[in-house]
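Dropping the structure in here first, questions after.
Every protein chain but one is kept in place in this view of the complex.
So that you can tell them apart, the chains are marked A and B in the order they are listed, and the count of residues begins at 1 in each.
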Amino acid sequence: MTGQLDSIYEVARRSFLRSMRQPAAFVPAIVFPLFLLAVNSAGLDAATGIPGFPTDSYVTFALAIPFIQGGTFTLLNSGTDLATDIETGFLNRMAMTPLGGPALLAGMLGGSMAIALIQTAFYIAIGFTVGADFAAGAAGVPMLFLLSLVICFAFSCVGVFTALRVGTGEAMQSMFPVFFVFLFFSSMAMPRDLIEQDWFRTVATINPLSYLIEGIRSLYVVGFDWEALGLAFGVSAILIAVFLSLAAASLRTTLVRT
Amino acid sequence: MSGGAGFWGVARAVAWRSTHNFVTNPALVLPAMIFPLFFFGAFAGGLSNIDSSPGFDYPNGYTAFEFGFVLMQASAFGGVFTGFGIARDFESGFGRRLMLAAPNRLGILGGYVISSLIRALMVMTLLFAIGLLAGMDVSSNLPELVTLIGLALFLNFAIGMWAAGIALRFRSIQAGPLMQTPVFLILFLTPVYVPRELLSSWVQDVARFNPVTPVIEASRSLIAGSHDGLLLAFACVGALVLLFGISAVTGMRDAEASG
Partner (left out) sequence: MSESASEWAIEVEGLTQKFRKGPLAVDGIDLHVERGEIYGFLGPNGAGKSTTVLMLTTLLPPTGGVARVGGFDIAREGGRVRSVIGAALQEAALDAHLTAREHMRLQTALQGVPKPERRARGDELIERVGLAEAADRKVGGYSGGMKRRLDLALALVHGPEILFLDEPTTGLDPQSRSSLWEEVERLADDEGMTVFLTTQYLEEADRLADRVGIIDRGKIVAEGTPAMLKAEVGEPSVSARAADPSDRGRLVEVLGRFGSASGPEDEDAAWVRLDPGCGGLVEVVRALDAEGLQVADLQLHEPTLDDVFLEKTGRKLEGAGEEQGDESGEFEAVSA
């Protein structure tokens, strides 16, 4: 057991180091969401004047978005790393060791979580730096960490599964616009009940990303809104259950060792 | 062969090949068509309630307001995609073949530009169709519509020159982010979602000095049947054309010098 934990730690460490050594993959995950946050919160500040808008600070409202965008980058990076391992044969190298498939998966996801932890801490710090409200108070910070990490974990599972299906880093990167579409057609920029167009509101309502954004947003805007938090954790749990199972099954197929 | 004839002969051939590649390759045509529609849907659909915020006084509604931005954005990104095509051609060695075969090498650049304008027209036609189907309120008359399309094509030309300058210097698709990111930044530092006066302080300041802001504002004016800021918009794009045109031509000389 200790040996397996040790191996999981080493796989996670390698995954973490590798990501940190690719600024081209890591830096956009930090900079791009901040750019959009800055532009959106400045451009859409007028929206806080719409009757029923839940806060008078658009930056407070929009701060949930970088967490989700960061999660999207976690998804892409974990997926691309795994796809590259498949392409280069590195996965075969690991498959020839006594390490089991679940332990390998745990190691890879562990590395992604370490990156997600840094991203989360960074976004929280940015929130405080720009003077956003944080309605949940000090007790909400651990909850924010927990929810953000659970969301990133769910996204990593999607990334790992997708990588195992598409098999190449290039194909994985080309999935980026798909995740972008999910993000833009959610309640990212406007509360769902204030979305005027029926078709858009319907799309945002069936889009699971809306609930993840609203869970994080609730801590900034409302405080402990257990319904929003429950939905965010619930949707994350469903994503994890579905995509972790699919990833484990795909990994068994990919690691067709006897 | 005279220099002029050489230029147009080469430009026609390169434009045909580049346009043919575009229309027969789904990997090129789909993103070019879908991305503008995606932004149009996301902005006009998701944020339409913003027109009820205090101070929002655009007369033709939020769909038309966002259409003005998306039209110019699609045009600008069409120019970026042209740069991608040039970079890909030089990376694969096809660019060198063109350089060897073309009596007038500036004709190569001309060909890419013509192809870019054709592609932009295709994307704009689709955007107009979707916009009208979505119930967009257009108050412009025919000359104003033609001017709007002319402004969009002029912007496409300017950004195409920018991307070509980068592509011809780096001659690798690895330079893609260098072509794309500044265009993305400059576009999103304009009044994307609301009129300039409703922007919060720092973005308002940036937008005031952003040369693309007058272009976005003029496009919205034209859709609303007004000519406000039209001269300034054309002057700004004209300046960009001059600046990036020099960059593209010197880029071509750079490519020639590198063999």
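Note that contacts are C-beta pairs under 8 Å (C-beta built on N, C-alpha and C of every residue); 3 or more make two chains touch, one makes a residue touch a chain.
The structure displayed is predicted, hence computed values, not measured ones.
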Name every displayed chain that the left-out chain is in contact with.
A
Specify the residue from the set A:52, A:98 or A:131 that touches the hidden chain.
A:98
Those residues of subunit A that touch the unshown chain are 3, 6-7, 9-11, 13-14, 17-18, 21-22, 85, 88-99, 167, 254, 256-258
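Note that in this section only the chains that are shown with their structure count from here on.
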In whole angstrom, how far does the Cα centroid of subunit A sit from the Cα centroid of subunit B?
32
Note: in the complex, subunit A contacts subunit B through residues 35-36, 38-51, 177, 181, 184-185, 188-190, 194-197, 199-200, 204
Enumerate the contact residues on subunit B facing subunit A in the complex.
31, 35, 38-39, 41-42, 45-50, 52-56, 185, 188-189, 191-194, 198-204
